[in-house]
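What follows is a single structure, written as structure tokens, with notes after it.
Only a single protein chain was left out; the remaining protein chains are all shown in position.
Presenting chain A:
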Amino acid sequence: MLSYFLRRLILVLPVAFGVSVICFLLVQIAPGDPLTAIMPVDATAEEQAAMRAAYGLDKPLPVQYAIWIGNLAQGDMGRSIATGRPVAQEVFGAVQNSLLLAVSAAVIAFPLGIFLGFLAGYFRDTTLDKVVTALSITGVSVPNYWLGIVLVIIFSVNLGWLPSMGAGPGGSQDWAWDWLHMRHLVLPAVTLAVVPIGIVARTVRALAGDILTMDFVTALYAKGMSRADVLRHVARNAAATALSVMGLQLGYLLGGSILIETVFNWPGSGFLLSNAIFQRDLPLLQGTILVLALFFVAMNLIVDVAQAAIDPRIKRS
């Protein structure tokens, strides 16, 4: 098991290097200028050139990359051009907030998705199955930013039950596990959970339905095993694939919630990324994409190892 883990860990290194190159180059392709964020639009060409030199943006791209990766190796992600604050401070603060949101959404989505998927798979081709399938397809298809706006109109504007924006009355720095703060989490977490509920439910439904028709299930029943025990075996067989889907979904929840975080003004990585894109804040953009991409890589590694632990066939292959 340890050698499998180490082998997978070594494979992560070239992926991480590739990610860093892509992160750096990708943000250079987009037209625009990071100086726009920090200078009045009518700053003279001379002043712009001076500022470009001050930020090292006048150097050739390979040199800029070498400086960036060199600093990164020493744990320095640079400073945001737009705010002057350290990128690491900005990114990790935001990732923490996104993690809070993503885990909350996952806590809602995964158990519910598994439960509904199992139910539909077990009662395949019944009305219950059709209802769950319809709900899953709706969950996957509805644009979640639209759903977020609708929920805000109903629960914040019309009913006044829940806040529509922010991460607590005093901002995310004062976060506490009390209702005053957690009520800010409810609408974004529910909105964010809708897509993974649909995806997990559909995956589990397909897996459970297939496994239930396998010969070993008939054999287990023939041996006189109870329905609950048979389902335990089915769940164990479905777990590896379901886990990989959920692992990827958690990655998406963390990095892919730009629209939700924008709609709810949630100070997470998606919100940070969207602002960095509009301001062409290259160091911040590179840092945020890199951290999120590495989070994906790490999630994949964890899922691979967990899968191998659950299903030894994966390790052997």
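Here is the rule we use: contacts are C-beta pairs under 8 Å (C-beta built on N, C-alpha and C of every residue); 3 or more make two chains touch, one makes a residue touch a chain; residues count from 1.
The definition used in the following text is that contacts and distances are computed from a predicted model.
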item: Absent chain [UniProt protein name; select from "C-type cytochrome biogenesis protein CcmI", "4-hydroxy-2-oxovalerate aldolase", "Urea ABC transporter" or "ABC-type transport system, substrate-binding protein"]; value: "ABC-type transport system, substrate-binding protein"
item: Given A:3, A:141 or A:173, the one touching the chain that is not displayed; value: A:173
item: Full-complex contact with the absent chain, from A:29, A:73 or A:157; value: A:157
item: Full-complex contact with the absent chain, from A:14, A:31 or A:224; value: A:31
item: Contact set of chain A toward the excluded chain (per top definition); value: 31-33, 35-45, 47-48, 51, 54, 82-85, 90, 149, 152-153, 156-157, 160, 163-167, 169-173, 179-180, 262-265, 267, 271-272, 275, 278-280
